[in-house]
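Got a structure here, written out as structure tokens. Questions coming.
Not every chain is included here, but those present sit where they belong.
Chain nomenclature is as follows: A, B and C, assigned in order of appearance, with residue numbering initiated at 1 for each chain independently.
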């Protein structure tokens, strides 16, 4: 197993605190490889624990947003920040979750032309606003979300995911984190589900 | 005690999970008031726990950066993001830590003219780069930090604090969080320490 | 009395033309110190005279805008330009005029969240437009001001103050002008007037 690229030290797996090593073993078993973010952030165990606790609180819990929709937010806001790690890694997850081999590339380049619903487009507009100019978020922006059926809790989820990956993108840039090669190839060739929404250009 | 402004529900203090209520009691005893970020984020206990665990791992632990320097990073990057809550709240803390009633306002408006050392100026240049364009961080930028005496661990601290408050600023904008009135008045009139550095314009 | 920082020569007070020396004596008696802008600009007596004649024609004359409102325009547009001198000096004056120790910091960081009225928010939106993109000012923008009760003369005042301090901010940057220490401490701790408006986020 190669050591991932970073500008900071990487601890050997067998020197890691037990809880961190177990978390890494679990993801390795499930995915067949260790995503580099785990190895790179393990340099700071307390920050590692807080990072993944935060991640799971947003990305794994029950929500009005599907898991695929949550990954869409990650890909779109990470592309705004030119974050190679997050675009590639979460692009793979969005392809898995949405069973659509085209979706990640569309979201990363121009989400207004992606295979998504009007409701998802509104979600991504709001996520981009939080990611790019959070001080400008207004009550009108929340009302626009509610018109698409998002609850107050859903709106928090969208905004908090955009906020969390604003941090994550910056950690990737700071450390020069690179996506594992495995991510690039996942779910590239299967046919998309037949009921995928018809893309419509909004705004 | 008034309920702070937010766009989301605020749980009553006596309905909060025990650990969160204790954390809030502790800060209240220490500060004489509950900073609004605690009440607003308590809406989501798991996220609250991760947020403050992350915060403490960066801001409270031993570091090559003084606590005052860490707060400087918060004020400067939060001002870039027009985050009223973080500029005012952490501005108060920077005045306390640095015993300089002028420093927070200088940092928030133009840190290149603030009462800081050349080394601190380099630190803030790097923090702004991570906050604003993290994908552009290069090995040359780390070398520039090292020329000012920052260790590899210090550099992680500077970048990780900038990254964490990129998230925090966005949560404040999302929730419409407002600083407590108490923050504005802290450490406004005492004389600064006589040995404060002579400000020098860099670049 | 120390000599203020500048990149250009500063004439001794007793070498100044009589009218300029008298103007400086007057401000010194009134304020208890000589704001650095007077010393720095005195390098060029004719420009000094025109600068302060212009200043007084806008800031001291009767107007539909209160003196506090005129200072709000200065703080907000100077913060857009990262002008440390004007933000700190006129921030002190806005605290004095409005009897609100919080107001200057709010205006400098995010005026949309400041303790001001909807009418004042509209005034500052217009001032920022003139300051940042004056060629884009349209008749619709003037109509929006009129809907908030501003007269044609008031609108000139708002725009002309924004224009004058666009110049002033640039002179401060050119000369590397620094605010006097005295400004930082003025009106920091008194309680704000009880009838201050409830802040409301607009747009």
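One rule holds in what follows: contacts are C-beta pairs under 8 Å (C-beta built on N, C-alpha and C of every residue); 3 or more make two chains touch, one makes a residue touch a chain.
Here the structure is a predicted model, which is why all the values come from computation and not from measurement.
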{"item": "Oligomeric state of the whole complex, in copies, if 3 are shown", "value": "6"}
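Operating definition for what follows: only the chains that are shown with their structure count from here on.
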{"item": "Equivalent interface positions on chain B and chain C, same or different at half", "value": "same"}
{"item": "Centre-to-centre distance between chain C and chain A (centres being mean Cα positions), rounded to whole Å", "value": "45"}
{"item": "Centroid spacing, where centroids are CA-atom means, of chain B and chain C in whole angstrom", "value": "28"}
{"item": "Chain A residues counted as touching two or more neighbouring chains", "value": "135-136, 139"}
{"item": "Chain B partner contacts - residues on chain C that touch it in the complex", "value": "79, 82-84, 87-88, 91, 101-102, 105-106, 108-110, 113, 176, 178, 181, 184-185, 188-189, 199, 201"}
{"item": "Chain A residues within the chain B interface of the complex", "value": "7-9, 43-44, 46-47, 49-51, 53-54, 57-58, 61, 81-84, 130-131, 133-137, 139, 142, 152, 155-156, 159-160, 162-164, 166-174, 176"}
